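Structure in structure tokens, see below.
A single protein chain has been omitted; all remaining protein chains appear in their positions.
For chain A:
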């Protein structure tokens, strides 16, 4: 019997779980997770499961340690939501782990979080199909909604099809989010190519597609993403209402 696994399962029970995923890195997954969690707003807990990069804490500008009380690990409170990151446990040490340990660390991170007052949990998963996804399936019994992030790039779309196919097979609800899809400068421009491939993927697997605008100003908000109010946030607010 593994007490931490039981505790982690129980904590996710009765809460809405959303997993933000991508097939490859560099598609803006952490920015999307952060803005999505902020868009859903009050009662949302964002857990950074990309344990090797811990990018989410950096987007919000956190470099302190989590407090641990009787109720468990206390999330950072920011922009009306809660944030949990392994960086709040390991400080600025790197994290490099054999696969089996990744699952254990993820399980205990979920088990120890004080989720009192949170109705929705958003997981920022690392790119690809790996241990973190398997652990999330174990802990939720596949009861979660996935947001699959890609760019319009042909390579990204081709790779993302594995993820879409896998989740379909596992009967996990999904949304396809095409990040950096268009630039609005009075008229719509698509510097990274059209989205025909993404549309075809969305139709073939019957998963809804959302297009996200390119907003270069997001770079200025690294370290204070909670203050960003631009077009990308507005587009995520639309997704938040349809989840």
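One rule holds in what follows: contacts are C-beta pairs under 8 Å (C-beta built on N, C-alpha and C of every residue); 3 or more make two chains touch, one makes a residue touch a chain; residues count from 1.
Assume contacts and distances are computed from a predicted model.
Asks: Looking only at the UniProt record of the hidden chain, which name from "Hydrogenase maturation factor HypA", "CopG family transcriptional regulator", "2-ketoglutarate ferredoxin oxidoreductase subunit beta" or "Phosphate transport system permease protein" is the right one?
Replies: "Hydrogenase maturation factor HypA"
Asks: Give the residue, chosen from A:89, A:125, A:176 or A:236, that touches the chain omitted from the document.
Replies: A:89
Asks: Please output the residues of chain A touching the missing chain, sorted low to high.
Replies: Residues in contact with the chain left out: 1-4, 6-7, 10, 65, 68-73, 89-91, 93-98, 100-101, 104-105, 108-109, 111-112.
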